[in-house]
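Excluded from the complex is one protein chain; the other protein chains are retained at their positions.
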Amino acid sequence: MSPRRGLRQATYRQRVMRQQMHLDVRHDAVAGDETHPMDEMLREDRLPHIWCPGCGLGIALGCFIGALTKADLDLDKVAVVSGIGCTGRVAGYIKLDSFHTTHGRAIPFATGLKLANPELSVIVFSGDGDLVTIGGNHFIHAARRNVDLTIICVNNFNYGMTGGQAGSTTPIDARTSTTPYGNFEYPFNVSSLAAASGAVYVARWTVLHVRRLENAMIEALQKPGFSLVEIISPCPTGFGRRHGERTGLDTMRYYHKHGVITHGANVHEAGIKLGGDIVEGKFVDVDRPTFLQFREDGLSKALGRNDK
Amino acid sequence: MSRRVSRPSTGKQGVLEGEFFMLGDDACAEGAICAGCRFFAGYPITPATEIAQRMALRLPETDGIYVQMEDELASMNTIVGAAWAGVKAMTATSGPGFSLMMENLGLAIMMECPCVLVNVQRAGPSTGLPTLVGQGDMMQARWGSHGPYSIIALAPTSPQELFDLTIDAFNLSELYRLPVLVMTDAEVGHMTEKVVIPPYDEIERAERPRPAVPPEEYEPYRCPPGELVPPMAIAGEGYRFHTTGLTHDERGYPATADDRVQWSLVQRLIDKIEKNRDRIIRLAEDEMDGAEVVVVSYGIAARTALWPIEMARAEGIKVGLLRLITVWPFPEERIRELAGQVKAIVVPEINMGQIVLEVERCAAGKVPVISVPHPGGGIHKPEIVLAAIRRAAGRESDL
Partner (left out) sequence: MSRKEVRLSGFGGQGIVLSGMILGKAASIYDGKHATFTQSYGPEARGGACAAEVVINSQPVHYPHIVDPEVLVVMSQGAYNRYVPEFRESGLLIIDMDLVTVDEQAENHRILSIPATRIAEEMGQRVVANIVMLGFLATVTDLVSIDAMREAALTSIPKRTIELNTRAFEAGLEHGRKAMAAGVSG
């Protein structure tokens, strides 16, 4: 390792520490008794978290907490549901009613919560493998029904927790632990899948674009209906290092160079290719009655009920 | 933009009362409604479809929610989510769907979430005989989800009992915080008989234990001293609790480093059922005093055995019937007791021998246990069961 390179790595580590300081090193000697603005929202007895250095999930969670506090919600009425995987651990760190369910099934679980108590704001926070691979059927059907859920899908193109296997979002040619010769399957474009299935709000941001990401989360939280925020996020351990991005910072640099902000872009042409640009922005923002509204209106007519 | 939509109620609006000539599946749905169920998520499957259809019709009339899911994985998960939002929730299925629900049955067990799963059993394996009866899922009901746990499963013999046991299932699920299985079958589900629905206010309805402490003191899996069922907060009340399918401590936090928490958690999940066996297990006994042969059966197989039992009695054989209303937990004590009293035990069931294994285990070689299997697709012909009773009594059978 060259001295130059060692220096760069140290800088990277510092950067990562700074990014995540509020999450995992709040109580060391430097921080002292100071409380962090996000303390209220985190289960400090669950920290430190399990995520690798350079992972984007800390940023995604930071943006999420920012959005929750700014979205004018009664936080006692917020429920966070996760599936399985690194992103699935979010439900365990956030200090709200939170449910860590089975692999792929966060959306139907959240559907039950929301339909049984429409006063709840229900957010599904999970990964690409969980939501659109093993859980793909639920993802498209919840979007079709327009259940009032906010889906935050952190897409790192692989199964990180279990050692970097390929999934349905893995780009063509990508090397993973289960595609050692390259990936020969066509991947899902998560945002396109949601839009085609009926989502009323679809946005995609990388974790580099934290302000925009937080704003997108606020919009999604406030949008009635099935809304999706797709977060493109580094997984240096499972994915990046196999593609010339040894660290999370390398991936952030890639986002900086290749992130192309195009609001209203044709989401179906915004697929992600290895080495290609990442089109990001707000793709869909339309109004459609939610499942419960549609149902209530239909039943009022059918059963001759007064409008409630 | 945001319009208010109403929450499911638990009131008596729209609840039926009186005498009805009713399909078993419909009686199941009405039993659920009488129990306070106001949420159904399911996927149509013969012969359980009529339950979903009835719920689709009736829940809107009782301020409940019906939602048809994309598959049974979703159905099971959705009712677990709904139950965590505070409603009584149910799904209904048959063999293939039951298999798909197994993983998330485990989730409900692990999260200790009250809900009811009805299996209108048909003949398998696989797609099998979709319209015809089977009882081949009885062991799956006990062991079908991975890992160690205890479960409650009930077996009705008629539309009336399907109505009654569906109410019991909800009450047990609330009291012990677990999914309760109603293991009915295509015969009972598709049979129409008189069903008496009592007045709403006369029906006992149990509710899950609720936290008595403020949110800052609440731990979702801490039991009050001497108790085995922890109080249950629901989403949206300000408890800001966490629950997970991972092995978890009293706080609901994952504790996956070694087997210490696993020991105490799994032991309690089992104990809360097994140490309450006396309260949970219900049996129906007929002419057991002085019986030389006892037929042990459940569900439709126990009902159809009554005819050959009458024939055998007419021949002078002293036959008793022990009908398992509760199949799981299995009434081990009663079978052990019987094994010391009778000449033989006959076990007709519409599978190739499942509950007979439990009977044999408890009889422990003290008396012969005669299996009367049936692969599904029909009910036992009376003469088959009669022949087994004769053999058990040591009479020559002319069959």
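Should a chain be cited, it is by its letter among A and B, assigned in written order, with residues numbered from 1 in that chain.
Note that contacts are C-beta pairs under 8 Å (C-beta built on N, C-alpha and C of every residue); 3 or more make two chains touch, one makes a residue touch a chain.
It should be emphasised that the depicted structure is a prediction, and the values quoted were computed from it without experimental measurement.
Q: May I ask you to name the displayed chains that the omitted chain touches in the full complex?
A: B
Q: Which one, B:E193, B:E250, B:E274 or B:E332, makes contact with the chain that was left out?
A: Here the residue in touch with the unshown chain is B:E193.
Q: Among B:L306, B:L357 or B:I384, which residue is in touch with the absent chain?
A: B:L306
Q: Touch as defined at the start, partner being the missing chain; which of B:L73, B:V87 or B:L132 qualifies?
A: B:L132
Q: Check the options B:E19, B:D289 or B:E396 and report the residue that touches the missing chain.
A: The single option touching the absent chain is B:E19.
Q: Residues on subunit B that touch the omitted chain in the whole complex?
A: 19-21, 129, 131-132, 187, 190-194, 300, 303-304, 306-307, 310, 379, 382
Quick note on the criterion: only the chains that are shown with their structure count from here on.
Q: In the complex formed with subunit B, which residues of subunit A make contact?
A: 43, 45-46, 75-77, 79, 81, 91-92, 95-102, 104-105, 107-120, 137-138, 141, 224, 287, 290-293, 295-296, 299, 302-303, 308
Q: Can you tell me which positions in subunit B touch subunit A when the two form their complex?
A: So the residues of subunit B touching subunit A come out as 1-8, 39, 41, 60-61, 65, 67, 69-71, 73-75, 77-87, 89, 103-104, 106-107, 233, 235-246, 251, 253-254.
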